[in-house]
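Before anything else, here's the structure in question.
Only a single protein chain was left out; the remaining protein chains are all shown in position.
Letters A, B and C name the chains as they come in the text, with residue numbers starting at 1 for each one.
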Amino acid sequence: MCGIFGISGHEEAARLAYFGLYALQHRGQESAGIATWADGEIHSHVGMGLVPDVFTEEVLVHLPGDVSVGHVRYSTTGRPEPRNAQPLTVRMRGGMQLSLAHNGNLTNAAELRAELEDAGAIFQTTSDSEIFLHLISHCLKDMSLEEAILSACDRVEGAYCLMIQAGGKLIAVRDPHGFHPLVMGRLGDAWVFASESCAFDLLEAERLRGVRPGEMVVIEHGALEYRSFALRKSAPVRQCIFELVYFARPDSVIFGEDVYQCRKRMGLELVKEAPADVDCVIPFPDSGVYASLGVAQGAGVPYEHALIRNHYVGRTFIQPSQSMRQFSVRVKINPVHSMIEGKRLFVVDDSIVRGTTVRTRVAKLRDMGAKEVHFRVSCPPIRHGCFYGIDFPSTRELVAVQHGPEELAALLGLDSLHYLSLEGLKRSVSCPDQYCTACFDGCYPTPLPAVQDKYSLEYARK
Amino acid sequence: MCGIFGISGHEEAARLAYFGLYALQHRGQESAGIATWADGEIHSHVGMGLVPDVFTEEVLVHLPGDVSVGHVRYSTTGRPEPRNAQPLTVRMRGGMQLSLAHNGNLTNAAELRAELEDAGAIFQTTSDSEIFLHLISHCLKDMSLEEAILSACDRVEGAYCLMIQAGGKLIAVRDPHGFHPLVMGRLGDAWVFASESCAFDLLEAERLRGVRPGEMVVIEHGALEYRSFALRKSAPVRQCIFELVYFARPDSVIFGEDVYQCRKRMGLELVKEAPADVDCVIPFPDSGVYASLGVAQGAGVPYEHALIRNHYVGRTFIQPSQSMRQFSVRVKINPVHSMIEGKRLFVVDDSIVRGTTVRTRVAKLRDMGAKEVHFRVSCPPIRHGCFYGIDFPSTRELVAVQHGPEELAALLGLDSLHYLSLEGLKRSVSCPDQYCTACFDGCYPTPLPAVQDKYSLEYARK
Amino acid sequence: MCGIFGISGHEEAARLAYFGLYALQHRGQESAGIATWADGEIHSHVGMGLVPDVFTEEVLVHLPGDVSVGHVRYSTTGRPEPRNAQPLTVRMRGGMQLSLAHNGNLTNAAELRAELEDAGAIFQTTSDSEIFLHLISHCLKDMSLEEAILSACDRVEGAYCLMIQAGGKLIAVRDPHGFHPLVMGRLGDAWVFASESCAFDLLEAERLRGVRPGEMVVIEHGALEYRSFALRKSAPVRQCIFELVYFARPDSVIFGEDVYQCRKRMGLELVKEAPADVDCVIPFPDSGVYASLGVAQGAGVPYEHALIRNHYVGRTFIQPSQSMRQFSVRVKINPVHSMIEGKRLFVVDDSIVRGTTVRTRVAKLRDMGAKEVHFRVSCPPIRHGCFYGIDFPSTRELVAVQHGPEELAALLGLDSLHYLSLEGLKRSVSCPDQYCTACFDGCYPTPLPAVQDKYSLEYARK
Partner (left out) sequence: MCGIFGISGHEEAARLAYFGLYALQHRGQESAGIATWADGEIHSHVGMGLVPDVFTEEVLVHLPGDVSVGHVRYSTTGRPEPRNAQPLTVRMRGGMQLSLAHNGNLTNAAELRAELEDAGAIFQTTSDSEIFLHLISHCLKDMSLEEAILSACDRVEGAYCLMIQAGGKLIAVRDPHGFHPLVMGRLGDAWVFASESCAFDLLEAERLRGVRPGEMVVIEHGALEYRSFALRKSAPVRQCIFELVYFARPDSVIFGEDVYQCRKRMGLELVKEAPADVDCVIPFPDSGVYASLGVAQGAGVPYEHALIRNHYVGRTFIQPSQSMRQFSVRVKINPVHSMIEGKRLFVVDDSIVRGTTVRTRVAKLRDMGAKEVHFRVSCPPIRHGCFYGIDFPSTRELVAVQHGPEELAALLGLDSLHYLSLEGLKRSVSCPDQYCTACFDGCYPTPLPAVQDKYSLEYARK
């Protein structure tokens, strides 16, 4: 997953991108970058780490201009290397500079790359986003930038939201399936784009609408109007339902859905499907909080915030000694004894991926004397990989591939375990047919890549 | 406020202090330090910043030994200067090294300091903790270390929990009023002390009991038993009730009280005192969460976690442009529109100090269309300064000094505002007579300092 | 100017490149980089700054393999930007990785670049070195790597020493004119290449010979023999004489010349051409030291080391207040009063470029009471720009373009000023006809670029 941002028509374009990316930080913590446009030139800074680590006041001062694109990256294709940080900025025909930020994952990247290399193209990154640059560049001799982008989109398959700037233009593109969200808004006379609406709240920008699946929106430099183009490939809308379950921030509105309310509805569906007689509902913080509220209200039992997060847990941490078992679990979350001992509990989280965290936390609750532990998960079992940008582990590491719910309940020492059904999940959203649910049911909306590996663009070692 | 930690009899004394301080980080973020004892020598490292910033693996390696004391500091007396970071380590008579970590604030520091300087003492810090060192040092010619500490305690007035190590001994002291918490426990054969029990949970140590008001506990190097001494001054127990309201972590047990349950009881009392007809209860995160749960359960209305924290807000942050009003409020917390618009709300927090944060957040809720906002505070109005270690602003900045509740409700645009009564607060704790409530009622359990200034030890400029 | 290094057949290839670049640091302080080959893959690290700043032990550990190329850069074409740091590493046809390090400057870069962009090539750097990569890549469909490099060299004009590695091969190339030095040697069974022989001294490698003008040397992975190819363009040998005057280290042997002895001979020629009756000879340290020794020995007067360098002057330095005139001159060099006052001096340096440093230093000597100051320069006046990699300022900033020697002597307050004649300079070297002396006489051995600007590859702003 990644987060992208763009703005045109505001004299503090870099600063606003900084804050926009700050609000999108949950979508990618590996690298961050901003490219601005001033005096006919692109100014760019990218780096590894969180937004406030990469950008200082001094860096921002060197990013003048009223157009910018920004990117936060969570590695999907390509290793965590500095050169893979985005936006990518290059020179094309006539020396035209272009910056591109990409959220998503192409399914025909390997084929396109081989074809381009055969023609003499050289690649500097292992990210599939560079493929867009070559495809666009090869068209520029004969067509306009907009046409070149549309032509590039003719060739690629898979998931892509793009923010592009070149020659003062700001261009937003969303693939025909509309896998990932991209919203547009206004901030005074400026145009703003972001992966999620929570970025607009921080800027006090107004959300207008989502960029539509298969739409390209072009903002000319200084324009008060936008131009909308349709991509030439058409496809059924297949938005990523896991964005609603897990990825998006609860205070965002994406795909026209209020994420907070969606998650509460998942909780309500959960308790309908699998009630139990319990004393209270406890979320795994913070991911399980919103579904828990639905569970508590549906079941009519108290919500208790009884697993306490340590707010100072950061990225750097000295390793504990070997005698301190399961330390990394304890350091993040500490249960309140008095709320656990002798209690019958609903414990709620939004997903189970590998199952290791659940195992140690449930064991801790048992150690503390929980009488019953009924675990509820607000989505179906994840049994299939994602080729559109969600970074699941390999299928053999997915605990739901190895164990059915009952087997897993026994393994985890649970009194009961229930995953929300796919039907229940769909009942929680407004347009259930417009979602990709491949990770649950294996129904992929596109052909799959020949080699299904996160590192497929990294080549076999020669 | 500060947090202190001590351990004796564990070969990884520095590493355990690191983790203990990590769990106490909420008690002080300005500086951190650890001093260990090995081969007849004290090894020490202190620095400005958070525990994981000050201590790296390389630093820990240079802190050998099986005895340690640690400290995290939040400036009360003394400016944020590196030399004020604790533990303080000095040489005394015969070259004996001693390290001292202090949580609290002395009320007769200025007098003692002037007296000591007159006798030729030189001071390197502006913290009142250094006074203990001089008092102890001046007694050592004629008495043992334990007697010297008792004699020093004869002279000082105010609040102090001390962790001292010298010559392999580990010594814990709590003042006769017992203002601040200090708990003792065991980790295998080792003895452990910490400001709060949450540090024991992280280490998987067992909580034995609190160090008693007016008690000094001495652990000889390698001892399996402890020795307990009584300080020679006696005084009524006056524990800081604000620790329970605000300061301590909700997963701690201090003063024999379960903090989480205490806060829920405050919420229950609140709703008894001031009910209202509302749609839901929303806490100011995270401080208002636990009282909110009590309010919600007492009022029988849903708890909603509808103010979303940005978990990536760190310490360094580029300043927004002037056009971005109230940015610092928005960047921390974003409300979920759909939970606010048209809703009648209970909004709960644990205290109101200056009132500025409340004002901007309530305005935001109004902007978003909240129909009614009923604000509930889980303690009485704070109208008096603290001389025992809680760092309130000066009384003229305390909003409750300037405005009565009704006036303040009007100012903040609230439909109603209710502070928990002092009686209600006392009903929430087990031994209501053993608490200091001076910040609410002005009943100070000790004589006050002549000059009542945080910087009183910094001297007038000459 | 830049320095390049390559090694094949040594298991610590990265570490040796580190030390090799360390010895070549005087050739470039802006950026440094090393790319190694292990397990069929290239591992690379580049960064801004000095070699020991860019490379730490931890970085070296992540550069395994027995083949490496390295580069230190002093910007000639292209701005000081991180992405311009070398070696450049890219993927080409079939995913083959290739790393290239380049010392020199192409004179037809702009034309080649426009042509490549027209064909759809995208450029990530503003350095002309990237042009080689595109030229090579476009040939790979139809020919071997060696042939592709020879074909690329058919197209380019100007100065280039290249170190390339791909697929385990190490390849060294020197342009037909042989503008810049590149020496080859052995270290046990390993093959080593470096811009100057002083790198071999540090590694205790044995210097075999220079790579010849117009030669490409190929080391297969693991080979004990090398293969030598001739480039297909031929041209008269025109080595850069300024390397001997100024750029190379005095302990190097390049172009078959001992640099130290060359510089002493320049001093001997100087004193023959322009003797004077003086008390002693003083060099501008350290650049004037070696010619000074020749002057002193030729003139039979004492050499005095009377301008003292401050060895702690580093890169970061707080600016002095405005009242401290000419501070930056004083902080680097301080004269010994007793050696200046009342003395008649020969002052010697290796060149005068802008003339500002000379002016302030001579004024200082006059202030201190020097009786006579006779300035001697060990090369002719620099009156013409260099298009082959030496970074002179624009011609209008060259002091010798604006002022003849007599005029300049008057301006600088000198009793006499003499530049070594071009004939004298040529007498100081072994093969006087094989040198480029364009910066002195304007006789350029190649056609010149259409736009003669250091930033010509950076494009007009659009």
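Here, contacts are C-beta pairs under 8 Å (C-beta built on N, C-alpha and C of every residue); 3 or more make two chains touch, one makes a residue touch a chain.
Not measured: the values here are computed from a predicted model.
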| item | value |
| --- | --- |
| Contacts of the hidden chain among displayed chains | B, C |
| Residue among B:Gly49, B:Gly167 or B:Gly256 touching the omitted chain | B:Gly167 |
| Residue of B:Glu41, B:Asp367 or B:Asp391 touching the missing chain in the full complex | B:Glu41 |
| Where the missing chain touches chain B, by residue | 39-41, 89-97, 117-124, 126, 133-134, 137-141, 167, 459-462 |
| Missing-chain contacts mapped onto chain C | 12, 15, 18-19, 22-23, 25-26, 29, 50-52, 55-57, 60, 198, 201-204, 249-251, 253, 258, 260-261, 286, 289-290, 293, 296-297, 302-306, 308-312, 314, 316-321, 324-325, 327, 330-331, 334-339 |
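Just so it is clear, only the chains that are shown with their structure count from here on.
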| item | value |
| --- | --- |
| Touching chain B and also chain C, the following chains | A |
| Most distant chain from chain C by Cα centroid | B |
| Distance from chain C to chain B - Cα centre to Cα centre, in angstrom | 62 |
| Mean-CA-position distance for chain C and chain A (Å) | 48 |
| CA centroid of chain A to CA centroid of chain B, Å | 38 |
| Multi-chain contact sites of chain A, meaning residues that touch two or more partners | none |
